[in-house]
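Next up is a structure, given as structure tokens.
Missing here: one protein chain of the complex. Every other protein chain is in place.
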Amino acid sequence: MRLPLSMPMREAVGAIRRARPPMLSLGFMTLLVVAAVFAPLIAPDSPRVGQLSSRMAPPVWLDGGSVDHLLGADQLGRDMVSRLLFGSRTSLGVAFLAVVFSGVIGTLIGMVAGYFGGRTDAILMRITDVALSIPLILLAIVLVAALGPSLQNVVIVIILLLWPYYARQVRGETLTLRTFDYVALARVAGCPDRVIIWRHILPNVMPTVLVIATLQAANVILLEAALGFLGVGIPPPSPAWGLMVGEGRIHLATAWWIAIWPGLAIFLTVMCMNIIGDWLRDWLDPKVQ
Amino acid sequence: MQETHTSPIDDPVLDISGLTVEIASGGQIGMALSDISLHVAKGECLGLVGESGSGKSLTALAVVGLLPKKVARIVRGSVRVDGDSAYAEDGHYKDGLRGGKVAMILQDPMSALNPVLKIGDQVEEAIRGRSAMSAVQRRDRAIEMLDLLKINRPAERVGWYPHQFSGGMRQRVVSAAALACEPRLLIADEPTTALDVTVEASFSRLLKQLQRDLDLSVLYISHDFSVVAKMCDRVSVMYGGTIVETGRTEEVLRTPIHPYTDGLIRSIPDVTQKVEWLEPIDGQPPSIFDAPAGCPFAPRCAHASPQCQTDRPPLAETPDGRHYRCWHPLTDNAQDAADA
Partner (left out) sequence: MPDGSPNETRCLLEVADLSRTFTDRRGTIFRPTEHLTKAVDGISFTVESDSTFSIIGESGCGKSTTLRMVLGLDRPTTGTIRFDGADIFEMAPETQRRFRRSVQAVFQDPTSSLSPRQTIGAIISEPIRANERVTKLDLADRISDLLSTVGLSASLARSYPHELSGGMRQRVAIARAISINPKLIVLDEPVSALDVSVQSQVMNLLKRLQRDMGTSYLLVAHDLASVRFLSDHVATMFAGRFVETGPSENVFSDPLHPFTRELMDAASPTALTPNVPEPADAQPDGDAAQTGCAFRLRCPHAFAPCHTTTPALRVAAPGHAVACHLHDLATATGSTEAGSRK
């Protein structure tokens, strides 16, 4: 935020150029969210029912492509554009729900452990350590296999897997915050613990939580995609990106577009979320400003 | 403090003249130092007293070439060490000056020491590459330096880590490293502020003794007049980025010329007697970004006239060689000089 004396214009241009990847990412994500919300209005076709006549139709610019299916159609003749649009609802929806719920749970546990310390801290953190030491994807497979694949179960499983990351980070910050004079003074003033946690701890750990949430959203999309790819994610025929990649895998040699488009969508979304997360971390850190 | 150094002298070790530095922050540009001139003679200790934001630490940074490049810029003026300009034509600080002729000790000795290195290695670091010494000679030199700083059992202590020392001892280690390369000029930036009063007293005593023994020139920066009174031959008082008054320490303390100096001395509570009320200077120090057009002290000054609000007072000199910047100086001889 400091503007040097010499050549402020060049610096300003440089600042914009440096800020561009996060801005582009934000733009892309906004577009994606809008598309997901209005998918039923935008999508040219149904994502679930295809026409066998256009089975494996190539994208419009290849031989045999048609304007009916701009990005081609899959092995059941379903329009790829529609599938991708509806798939974004699933992927973003799962990411949003999982991140919000695991964030709330993890932040609460982290603040309670860090603030009260002692035995509370020891018990909560041992649970967290255990949760962190379980291999993510294996547990997800087992759990979904046990509970049965459904959107709800996938979200629950992901929440169970993600909260420890918040809890550990938030606990660390709370330990530092707890030693600040204003927390001691709030206790001297007679504020109950829940008020102190709500008023003095939470606002100060929020930036960290937001950054973790952004980076975790990218992870959730990947995780959901991996589960879908392995066949234990959201069950077909619901459109989901991971599932689409999994289904397109066997047709890769003949109809690459079935797997590549959802793969590209996952890649771009995850990259944008990571860029936004990094930018957010710098932007929210008063020391960097 | 018997032998006196009256100004101006022939070959000052440090000579700052007309130094003006701009600072940019939050899109604003402010004059952090305006027209600073001072000199430190050989073997002399000059105190630089001021409150936070007065520019005293910035002056020190300009002398050692550590002004934050992105935000601070030297607009005018020169810094000369041993007669040679410290800055090259292109504005770069000259190599080899810092850690050679010029050394520095800072307020917080812990952050000046690397916690994972033995203190002997850190003292040796200061002399490595500056002289063709063997490893054994360097170690001997480090032990000699610790001994000079009155650290007991130096041969054993060179193998200790910083956390094994108390605050006062750490500051001695830092000073040993600073003095190891035999500097001509030592910049001491609030070296005792982080220390307890009793430790402060013994460290100040040691530094004063070393300064005399080594005939060292010291620029001693402090916010505390009582420390400066013990340490320094002459003192310059800074306020709002200018030096408002310079003179022999006991004269400045006894008969301050500038109203700010007077107010600052009066506001210090005296431990030797019980008083009913203290005499503070009302108001707050100015921000460099909305500095008054005239004298920076005018808004808080009881003697301020309309002229003080609009015109910066020039540097004036009394017949007995004291310098000040004030339209309404407090002492008679200064008054005479102003009238003349």
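Read from first to last, the chains carry the letters A and B; within each, the first residue is number 1.
The definition used in the following text is that a contact is a pair of C-beta atoms (placed from the backbone, for glycine too) under 8 Å apart; a residue touches a chain by one contact, two chains touch by 3 or more.
Computed from a prediction, not measured in an experiment: that's the story for all the values here.
The chain not shown here is touched by just one of B:Lys42, B:Arg139, B:Lys230 or B:Arg312, and that residue is B:Lys230.
Contact with the undisplayed chain is limited, among B:Gly263, B:Pro296, B:Pro313 or B:Pro329, to B:Gly263.
Residues 180-182, 184-192, 195, 199-200, 203-204 are the ones on subunit A that touch the missing chain. Along subunit B, the points of touch with the absent chain fall at residues 1, 51-52, 150, 152, 165-167, 169, 196-202, 204-205, 208, 223-226, 229-230, 263-264, 267-272, 274-275, 277-282, 284-285.
By our rule, only the chains that are shown with their structure count from here on.
Computed centre separation for the pair subunit A/subunit B is 54 angstrom, with centres defined by C-alpha atoms.
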